[in-house]
Each structure stands twice: as structure tokens, then as C-alpha cells.
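Every protein chain except one is present and positioned as in the full complex.
Letters A, B and C name the chains as they come in the text, with residue numbers starting at 1 for each one.
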Amino acid sequence: MNKQFFQSDLGTMLLFSVAILTMPVWLDPVGANYPDLLQKFAIFGIFAIGFNILFGLTGYLSFGHAVFLGVGSYTAVWSFKLLSMNVLPAIMFSMIIAGIFAIGIGYLCLRRSGIYFSILTLAFAQMSYNMAYSVLTPITNGETGLQLSSQDPRIVDNAFSDAVVEGLPSTNLFGMEMSGYPGFYFCAVLLIIAFFFSLRIFRSPFGMKLQAIKSNQTRMRYTGFNTRPYLLTAFVISGIYAGLAGSLLAVTDPLAGAERMQWTASGEVVLMTILGGMGTLVGPLLGVGIIKYFENIFSSLNSNRLHEIFSWLPDGLEDFVVTVVSHFVGEGWQLTLGLLFMLVVIFLPGGVMEGIRRTSTVIKNYNAKRSQNKEAVTAAASKESDDGK
Amino acid sequence: MDVFLLQLLNGLDKGAAYALIAFGLTLVFGTLGVVNFAHGALFMLGAFCAVTLQKILTISKKVKDESITFFDAYKETPYLEIWWGDTGAAIIDWVIPISIFLAIPIMLLIGLSMERGLIRHFYKRPHAEQILVTFGLAIVLQELIRAFFGANPIPVSAPEILSGSADIGYILGMGADYLTYPWWRIIYVLFSGAIILSVFAFLQFTTFGMVVRAGMHDRETVGLLGINVQRRFTIVFGMAAVVAGLAGAMYVPILPPDYHMGMDFLVLSFVVVVVGGMGSLGGAVAAGFLLGILQSFSSLNEIKNIIPGIDQIIIYLVAVVIILVRPRGLMGRKGVMED
Amino acid sequence: MSNDDKKFDELSRRGFLKAGAGVVAAASAPAFFMKDAWAADFRNNPGRSKTVKFGFNVPQSGAYADEGADELRAYKLAVKHINGEGDGGMLNTMKPISLKGDGILGKKLEYVTGDTQTKSDAARASAKRMIEKDGVLMVTGGSSSGVAIAVQSLCQEMGIVFMTGLTHSNDTTGKDKRRYGFRHMFNAHMSGSALGPVLKKEYGTDRQAYHLTADYTWGWTQEESIKNTTEAMGWKTTATVRTPVGAGDFSQYITPVLNSGADVLILNHYGKDMINSLTQAVQFGLRDKNVNGKNFEIIVPLFSRLMAQGAGDAIKGILGSTNWNWSLTDAGTKAFVKSFGQEYGFPPSQAAHTCYVQALQYADACQRAGTFYPPEVIKQLEGHKFDGMGNGPTEYRAEDHQAFKDVLVVRGNENPSSQFDLLKVEQIVPRSQVEYDAKIFGGELGPYVV
Partner (left out) sequence: MENNSTENNTVLNISNVNVTFGGLHALSEINLQIEEGKTHAIIGPNGAGKSTLLNVCIGKLVPDTGTVTLDGEIMTGKLPHEINHAGMVRVFQTPEIFPEMSILRNMMIPAFAKRDGMFKFNAFTSMADEKEIEAEAIHVLQDFGLVDQMHHHAGSMSRGDKRRLELGMGLIQHPRILLLDEPTAGMARHDTNRTIELLQSIKERGTTKVIIEHDMHVVFSLADRISVLAQGRIIAAGTPDEIRANPKVQEAYLGGAEI
């Protein structure tokens, strides 16, 4: 019964929600329990889940998805500046504008497939990035990034309250500030909702048709499907996910920078998805976790911290270990990440999810063997030993 | 007029670099079917061949500056100069041309071992996994270089006699000082032309090349003919590495190399390859020069005043237009990397 | 959700965190959620803890990684000196001084590090980690204005003091200034004011200048500042051309200079851009040219020793400005260069110096204030005057938190006596000459208590 339950939508969602909401507990031992990183896990989780709807299901590799992340952020900050510090309109507008961008870019890019598609998306993202960084500074505030200012009109907020606040207001959900842990829980709830939609899409006929497009697009056409609108829908959905993620970046930290749209940002989500396991439901989330953990925690380990960590070793050995390890953490974190990419893909085609699958198979086999042995023993002892599976 | 000619030269120069980098990339795409994100790193490694040679040649006798007491500051004189006088100085001066002879075997070795050790096992794997593994490799390579050479760019100059400018205007009879262009950039264009032509000739006129071209066209069939395609592919990868490495080594005087230069060129080289059309060597070269020249002209203030920021996006804009108008780039073949 | 609920939520959350987090986090937790109730308490209050932490947020990857590494070296040295280890460095020369070499207010100083990647997002994420997880009292570091401004505004929101690293844009203490941010580094406007007289002396008043400018906010402010200065002394501006950041090859921007009639090229570039554009401009023979009967000159308004190293021979004879150079001979510089050189085997860069001073100044302000409570510390730093730290008499101006001090005009050394002897100090421009009215750049510092 258990297994079946956990494979049902309700079971999966329950398991997933518990895992996400208890992140502060189980991430504590590895030092990843603080609001900003937790928020980043959730936000980039949404980004990667959305990206996976396009890439994992249809196989179309967009190398410019960060453009929607950036658009989402800019829209959210503008909503804070012009309308209200309430996060709901910001999120709504971000998703709408990102969706509109996705329709436009997707409509053009989806005329081509394979690497031609990838380069088209890359080109749009790079153009957006370069323009946002320089020429569009009046809208984007260029290199510095778009920030709140005390002179912002904030029409809606000012219409309802004339209290003079010193300093900059914070983003809020009807009064609840969206920084720190409340911010994380807000993102986490949205992640759970986003995951739910993704789950439904994966398990729906629509999702299956997308997978069929990935498997054999020509066949799909001759089977009577107009594949272009399917692809465009997937593209727009994943664009809206990215817009949502972008808006949440601004919600938890109201600043939007152009580099969010650079190809490296697009590349990051590609790497996250492949690393975790493309086309799997939770794989991308694992990829997000690994890369963000490296970026934030591994990069912060310096030799002092290492000495603390390895203090249980004998002195000479401790120094040796710290010297060796220090090349791979701190400023060497990217080296370790690069090595990790290579090792994962060499030994685990299909990403981390494949590793988990293999491990669970090994455990299952082991358990099966053990229970077989046990059964043999118990069967010898008494004849009725068949409990339910 | 002079501005026009100069921008044309700039475009050719840029195009030469783009074409050289894209050339190897598309060779690997076309024959091996591998998306190689570590190709930029090969370009960077080539540049660091020159840097390494310079470091070796300028191993110096150090005379301590006694006025400085808190740390060791030296006045350095390379041993080569001490031992061989002007000859030694000349050798150091000509480090870049000499480094070519170092770069060829080293890059070949790197290319061969990369193919044998890693790339080979990814022929049949999905592109996504090729991207991840080669990207990982690129990061590892650049971080290793950084561990040895630091993050700051390292200046290596062209030979003294070639660091000045050629007075092209005078040569063409337009009067002295009217049109000057750096010697080294002219050499770079000629050099890249020579390399591209010789690789073309090699592929065109040798049996090896014939098999490779056939392999680019239809790998399965060539494999069925009982030809050892595998070994040839290894060599092709080695060739691509050498071409990228030479492009890097020769580029050093123009752009002081640093560990990140491979990544900086990576995206651009992919755009060039795709605009040229997947699997087409000629396309890559044509696209390289086309984009180089367009980029140069769009950087003119006269044009930027009309369309602000055009110089920053021209490459991508042209790429979008070309791919949308011509489904497979300038000269791409059907079915290569379309799924 | 009502306010009380929110507090309850935070309370339970924080209490929860307490169970697993380290000593510092645990100690600071009660202070954090009751901050509104008890004004004198504040984020990351060390309370009765025996240690305090600084967060060193420097670029460890990307183009400025070497500068970041040098900043980190300086910070580690500063921590040592504040804790009374080593030879004490500038603690021996700075005046006034309240630090006693036993940490700050009797608490031992510790530090955490992070990588800004020279990206606003990464830098803010790193700073947040330091503040939220490691419980730092102060964040410092960075190697570009974009990052400095982004982190500064974050620190304002979070109520943590930020001592900037390398940032030269006018905006950092102008349009985007913040109550919680202080800058020891000079800025583009001061570069212009300092360079003006020297340029006039060296190149005369009848010049045609051509600007190549990195196409982002710092580039624009520098272009504007230099243009204003040079035009005021009679130079004409032939053209100002924006170049994309990270262009690599600048040939297409340099060739139009050749026959433009300009006789001075001003490169408003920094870091890799400057190294590339300068190297290439020299290759195009600009410095050998003779235009309008004058020698063609190149000016790089801002440069550093690390950049000079990257540009190699191209930098020789080029005029520019810098915040500090190790070859200065005052007592503060000597003390710092000595400690740094003995520790690491080479001289510190201007980035290292700036960061070292910033760390010491913040520590000293805490000591003077007798508390770590940020508003009090900020009040100690505002308008604080000191000397003996390498730049002569210095003041952290209260109106905009910009340090005012002498500015160095330097020239690439034609004939270096050692591998470190790359810049020659041409002139030390006195403070009075670079001072300006804080109002010209606008901006608002914001409140003390957040």
C-alpha cells in the first residue's frame, strides 16, 4: 500500500511538501540553514522545474531562459516602485510580462529545432542582457541594478496610507515582511504549488504528448498533432515559471541586475537540470541544491573553517588535510564543481537521480535477498509467513 | 575612406580569430557529433603555451633591490640575455613565433588525450551529457591555469620589429601616415588564412581527408565500410585542438591572456558555427568573417548614433536573422544537430 | 497576519534555529526578533559573546580574483593586528587611536569570507549568508562599483555597516549613498580634479580629447568627471564613444581615433577592459603619432599596480590617478608595507590598503563608541578625522560618507627598478584641490535606525 500511495499525486505532494517545509531542519547539519540560501533553493527550484517542463519533456534546450528570470525581476521591482510593496501584484505582473516575452521569443525560436533553437534563444537572451546593461539603463539601471528609492511614487501604497516611513519600505504580503524566514516559507509554498502543476503536467496526456514530441516529432505531425502550439505552450509555461522565480528573487531581495540575464545564468539552469537528471520530477531540484550549495557554502570555507572542521584529526595530518582540501574550497569552489560535473556525468548518465535510482535498486536487491533468506528460515520454522507487500 | 578601410581590416582581423576558433569546433561537431564546450578552453590553453614559453625563456638572474627591506624585490635579467647577449634577447623577443612550435605538439597531445580519455565515451550519449561533461572539463582546465598563473592578464608582446604599425597608406600610394595598421594583426589574418587553407587542402586532397569528409557526411556508412573511423576521429579532434591552440597562441599579443578567455570566446564561437551552418567548415569561416566585419562597422559612432548599442548586439541580431531566414545557417547540412 | 503573529512566527523560527546553530547564532537570536521592542538592541549583537565577526566579501573568481585575493590578505592582516598579533602594522601609526590590540571592546575578532564573483546577485547572496548565518557585525570588500552599491543598499536594509572595498564611481557616495556605507577609496570626480592641473602642466591647454568609455554607470560618471575637468581648462572633446564591457578586442573603437584629429585618448576603462584597450591602442601606434603638432598622449584616469602588471610595457609613461601606492614614504605606509611584505613576500596593492584601512577604521570606531550598536558606530565614523594611515590627514565626511584626503597622480614607470616598481608617484594632490560639495550628486543617506 505504501509504495502505491507515495506514487499517487497526493502521496507525492505530501512527501514533497514535508521535505520542502522541513528544509530548515534537515539542512541545518550541513550549514545551509539560513534564510537567504533556503530562499535561493526554493526560487531556483521553481526556475529549474519550469525549465525542465520545456527541456525535460520536449528536449528543446533553451540556452536563454534567464531572460525570463531577468524580465520577471525587473517587472517585480517596477511594480514595487510604481504601485505597491505588496508582493502579489508584483508576482502577477512578472508572470504576465514574462509570459508575453515567452510568447514572442518562443514564437520565433520554435521555428527551428536542435542547436539552431538553442542558439536563437541564446541570441535573444544575450541581446537583452547587453541592452539592459547599457542602453536600457533608464529602465534597468544598468550595471548597478534596479533598486527601490524613497522617491518612488508607489501609487497604491501612498493612496491608502500617508504615514511617512524613514528609509526604504520592505516588500510584504499584506503586512507580513517578505525577508528572512517568512520569505522562505512564502517561496516554499509557491515552490510546492509550482511542483504540483509540474507533476500534473508530467502525468497528464499533455505531458505525454510533449514527451512524444521529444521522442519523434515527425511522427507526431503525421499522427495528427500540430506540434508547434504544443511546444509554444511548454515554452510559455516554462517562461512563466522563470518569471515567477525572477519575481521571487525581487520579492526576497528587491534588486534586479542585468547579469541575471547573462548566458552564464541561462547555462546555470541547464547545468542544474542535467546534473540532477533531466526529465525527472525532482532531479532539477537536486541540481539546484548542489550548485547553490557549492556557490554559497563551499566558496565560504577558508583555512580557518577547515581547521575547525578537521580539528579532530592529529595535528600533522590535520595540516596536511587542510592544505589539500583548501585548494578545492574557498576560491577553488569552481574547480570542485567542474570535477563534480564530470564525475556525475561519467559515472551516472542521467544525473544524480540515476545515482539514487541505482542505489535504491541495490538496496532493494539486498533487502530482497535478505528477506528471501529470512523467508527460507521462517518458512522452515512455520508454514504461514506471507504478509502483504 | 580611411575609416572604411580600417574597419574592414578590423573586421578581417576579428573574423580571422572567430573563424579559427569556430573552425575546430565545427570540425568536431561535424565528424564526431560532439558538442564540445571545452573548445574555448583549448583556445585558452594555446595562449598559455606562449605564456609558459615566455616564463621559461625569461628565467632570470635576480638582483635584489637593497632599498626595499620588507620583502624581496628584484631587478631581473633573463639568463638567456646574460649568456647569449643580443641573441638571447632576440630569442625572448621572438617568443610568440617560437611558441607556435611548442603549441603544435602540446595541443595535439592535449587533444588526443582528451578524445581518448573522455570525449570518445560520449559519442553515443545525449547532447545534454556532452554539454555537462565538457563544461565541467572547461571549468577544471581554466581553474588549473588560474592556480598556476593567477587571474590577472599576462602581457606577452609580439617581436619588437612586428609590434609597430605598417603604413599601408604609403604602400598603396595614399600618402604617408594616412592608413596605418599594426603588423601583428596583419600577420594574424594571413596566418589564419594559411591555417584554414592548409586544413582544407588536407581534407580535400588526402585519403585521410576524404574519409573524414565522408564521415562528416554519413558516419554510419563509413563505419560500415570497415574503415577504422575511430582512429581518424581521434586525429581530427587533435587537429581541432591544434587549430584552436594556434589561434590562441597567436592572439596573445593582441589580447593579454587570462584564465577566463576561453569562456569569453565560447558563446561567440558557438554562434559563429551555427550561423555558418552545422557541419559546414566553409560556413564557419564565412560566418566568422561576416560577423567580424559587421561588428566592426556597427561600432562606428555614426552608426551607433542612429541605433544606440547596436555594436553590442549586432552579432546576435545577425545570427537571429540568418537562422530564421535560412533554416540551417549559411551552409548547413540537413539533419546535423537538428534534434 | 497581525504583527504579533509575525513575531511569534519569527520567535519560533529563531528558537528552532537556536537548537542547531553555533554559539554566535544562538546568542544573537533573542536580540534579533526583539529588535523593535528594544531600540538599543540590534542585529547580530555579540552580547556576552567573547568574539565578534567581520565578513570579508571579496571576488574570488572572475576577472578581479587577484585583486580579491590581495584584499583578503590585507583583511587577515588587519584581524591579526586588531587582535594584537604580529607587529601591529598601522596600529602603531594611526592617530587618534582607541584600539588597544586586544580585539574590539575586549572581544576577539574573527572573520568569515565569501565570493562576490563580481556579480551583484552573488555578492548580495554572500553578504546575506554572512549576516544571516555567520552573524557578522560588519561586511566589507568588493572590487567594482556595481557590487559595492548593491551590497551597500542591502546592508542598509539589514542594519549592518558596510565598509566598501574598491569602488570609484561617484554614485557610491553620491546618488546611491547610504547611512550604513563608508568609502575610503577616492572617486571619479576626485580623479578628474586631481588630474586636471597635472594634465594642464604636462600637455597644455589646447588639446583635443577622444574618450573611450566602458558602457556602464561607472564609465559614464568617470567620463563626465574627466570631461568637465578637461573642458574647464580649455580642452575640446572630439568624441565620446561607449564600448561594451568585456569587448576583448577594441580595434574597431581605436581605429576611428587615428584620423579623428584628436591628440589625446582618454580610456575610461577598468580592469581587463583597460588592459586590453591600452595594449591595443599602443599597438595601433597611437603613442608614436604626432597630431596638431603635438605628441599624441593616452590617459588612463584610474589605474592600479595589478592593472599595470597586466598591461606590461604599454603602461610606461601613461598618466593616471590612484588611491595609494606602496612606494609612499610616510610612516603609515611604511608600517603597512612592512607587515604585509613580511607576511606575504610582496607589497600590497591599493585594494589591499583600502581594505586594511576600512577594517581598522570600523574597529576603532566601535572602540570609541564603546558599543557595537550601529547608529553609535556610524556617528563615530561620520566626520571622523584621522592621520597616519598612508593618505595623510583624512576625513570621513559626514554628509556623504566619502573619505577626503590627498590623491595620487601616478605615471607608469619607464624604468622600473624591480618587478613591483611599476608606478611612479608624479604628484600628491592635496585634499583641498579635490574637495567638492556633497550636494552636487544628490542622494540620501537614509535613517540611522532601520
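The definition used in the following text is that a contact is a pair of C-beta atoms (placed from the backbone, for glycine too) under 8 Å apart; a residue touches a chain by one contact, two chains touch by 3 or more.
Only a predicted model underlies this, so the values are computations on that prediction, with no experimental measurement involved.
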Displayed chains contacted by the hidden chain, counting the whole assembly: A
Candidate in contact with the missing chain, chosen from A:M208, A:L317 or A:L343: A:M208
Identified contact with the non-displayed chain, of A:T218, A:S311, A:T359 or A:Q372: A:T218
Chain A residues that touch the omitted chain in the full complex: 9, 197, 200-201, 203-209, 211-212, 214-216, 218-227, 229-230, 233
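The rule we apply is simple: only the chains that are shown with their structure count from here on.
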Centre-of-Cα separation between chain C and chain A, whole angstrom: 34
For chain B, residues contacting two or more additional chains: 309, 312
Contacts with two or more other chains, residues of chain C listed in rising order: 61, 65, 69, 215, 242, 244
Contact footprint of chain B on chain A as seen in their complex: 55, 59, 61, 108, 111-116, 119-120, 122-124, 126-127, 130-131, 134-135, 217, 263, 267, 270-271, 274-275, 278, 327, 332, 334-335, 337-342, 344-346, 349
Residues of chain B that touch chain C when the two form their complex: 2-3, 6-7, 9-11, 13-14, 17, 65, 67-76, 146, 150-157, 163-165, 177-178, 180-182, 184-185, 253-256, 258, 260-261, 264-265, 295-297, 299-301, 304, 309, 311-312
For the chain A and chain C complex, residues of the former touching the latter: 24-25, 28-29, 31, 33-37, 40, 130, 133-135, 137, 141-145, 147, 150, 166-168, 170, 174-177, 179-182, 249, 253, 255, 257, 259-260, 295-297, 299-300, 302, 304-305, 330-331, 333-334
